[in-house]
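The complex appears here minus one protein chain, its other protein chains still in place.
Letters A and B name the chains as they come in the text, with residue numbers starting at 1 for each one.
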Amino acid sequence: MKRLRQAINNSDISRFRFHFQLFAFGLLIYGGYLAIDFGSNYIPAFACPFVETRGGTCYLYPLQHQLNMPLSQLFSGRGIGLLTGFITFLLMFVLFNKAWCGFACPLGTVQDWITKLRNRFGIRYSTYSETVFSRQKNIKYVLLALLLLLSLGMSNSLFGMQKLSGDFSTSYCMICPGRTVLPLFTGDMSQLVIDFSSKTKTVLTGLGMAVTGLFFTGAFVKKRFFCLLCPMSALQYIFSKAGLLRLKKDGMKCTRCGNCYRVCDVGIREIADDLESTMIVQDDCMMCLKCVSACPEEGCLKATFLGLPVYEATEQGFFKRMGGRS
Amino acid sequence: MKYFCGIDIGSTATKIVLTDEEGKIAAHTTAPTGSHFHKNAVEALEALLCRQQIKRQDIGYIVSTGYGRKLFKEADETISEITANAAGARNSGEGAGTFRTIINIGGQDSKIILLDDEGHVKHFTMNDKCAAGTGRFLEMAARNLEIEVDELGDYHMKSTGVPATINSTCTVFAESEIISLMAGGHSREAIVAGIHYSIARRISRLAGKIGIEDKVFFDGGPALNRGLVASFEDELMREIVVPETPQITTAFGAAVIAQEAFAAEGEKINV
Partner (left out) sequence: MHTERFERVKKSTNLHFTMEADEALRKIEDFPSNPGAMGYFYDLFRSVYANGGSLTHKGTIIGTMCVQVPEELILAAGAVPFRLCNGAHAFDQAGAEFMPAKACSLARATVGMLHINRSVHKERLGMVVVPATCDQKRKAGELLREMGYNVYILEVPSSKNSEEARHYWQNSVKRFTAELQHLTGRKITKKSLGTAINLTNEARRQFRRLYNFRKISPPVVYGKDALLVSNAYFFDDKERWLQALTDLNNELELKALKGESVGNRHAPRILFTGSPPVFPHLKIPLLLEQSGAIVAADEVCSSTRMLYDAVAYDESALYDMIPSVADRYLKPCTCPFLVLNDDRRRRLKDMAGQFAIDGIVYQIFSGCHLYEMEQRTIAKTFADSGIPLLFLETDYSQEDTGQLSTRIEAFLESIKARKRRK
């Protein structure tokens, strides 16, 4: 057991993650070919519903659908669909916490590939300044709130406004780059269009195209560019404290060397500078565990599942990974 | 009958204390350290043994302390004068338990030792490299005033009126200051009192830094000087406890430690 743990702690998590992401991507995008279906509508948090051959569906899609009903019905029998959907989402989430983002989300994986490509070209990445970063953090919550309100607003008149037209159906999906980008991997370019059928749709799909462009350029210059804007990430973070998979920090052991912050793709400073919190997952964290692998202090950072260490920072592991490079 | 020997080789005087099995002082002596201090210390010890008719082999354990401790090869153990001083004060019977601070003025340094509840060293501080506020400073002053060191106390007690101000703590500058004070018509008494206050103030400041508690135990040769004791009482605003023979407290402490070490060794053999 001790041996196994040591072997895991010595391992290169990034390499493991790369292969795991590849596997998850195949499963979620091409799973349909093998008749794999993690529940197209009800078992959530999987691939984009616009991929024909997907092996599952992103939870935001059914969520938007399920919210599109009068409030009175929402709290009656029809609400059960929403509730079961939400509970399954939560269960999934309790198991994996934000590791979903770092290990399985196909949109995240695509961004990591773009990063690799950039690195291959030897082009420098850019980072946000602190003010931009802190402002940007909020966008995903705004998007989440809009997503919920717009869905509800089609069947209810909110804030005394008229009911919204049905064109707002799954409005977030219309601007999510997942809809346009992921089908490309199955050779499906049909989403790369602007729908002029109505004013609302024109605007939404037009925005979607713009976001797609932004997605590619953004991901090329900034690691995990889109994740900082993703409402899924926001939704998950709200429940992050309930996750069984946790990222923990022992502030007393921290030397504030900043290695963890250095390698963090989303630029979370707290990982290095917060010495008080023991649960260190921040809203943008994707639990890629690169910080754990870059930490040279025994047991200072660790990922635990149900309180048991899964992957832990060790001096030996650190030097193994950082020693024989390039 | 076994005896235990504590020997404190200081910069000016070598103090030797013999204690008996009950831990009481059986005999003590003080001799000038001189330049051949190993030889002088051995001779002083031999003279004391001869006077008391104690055989060398009756001494169970010797602990040396003071600046010359390392060179006294006859010792079974050496200990720093700070630990020895605390042990001596703790066991002196002189108001033991009522004080938590020791001020020791030696020939070339002064120390302040803080004790914990059980009378062990908790914290200590020493003056820096120079001789200001030490026995040497008093010797210089007496020499310039053309009186004996032992007379300083009496002069102080006789002084009436305002003590003269001594600004320099440096021995060299204080020397010329004393001379000019005399030339300026200050009485010897006032100058002596001024000197005592300047020393007391300097050491009190040092003591203030580490924070003194309760009554203060004052030892070392200069503690025999009543005037200096009075100055300390004024400066510290605390009661001062002075043992009967303050110059041998440290040597006595070394003897106490010698007895403890002897007992510990005996236990080891018996086990």
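The definition used in the following text is that contacts are C-beta pairs under 8 Å (C-beta built on N, C-alpha and C of every residue); 3 or more make two chains touch, one makes a residue touch a chain.
Remember, it's a predicted structure, so these values are computed and weren't measured experimentally.
Partner chains of the missing chain, restricted to those shown and counted over the full complex, are A, B. Taking the complete complex into account, A:272 is the one of A:150, A:272, A:289 or A:303 that touches the chain left out.
Of the options A:31, A:153 or A:296, the residue whose C-beta touches the omitted chain is A:296. Contact with the chain not shown here comes from a single listed residue; of B:56, B:120 or B:205, that residue is B:120. Taking the whole complex into account, subunit B touches the unshown chain at residues 67, 79-83, 109, 118, 120-124, 126, 128-129.
In the full complex, subunit A contacts the hidden chain through residues 119, 122, 124-125, 129-130, 252-259, 262-263, 269, 272-273, 275, 290, 294, 296, 315, 318-319, 322-326.
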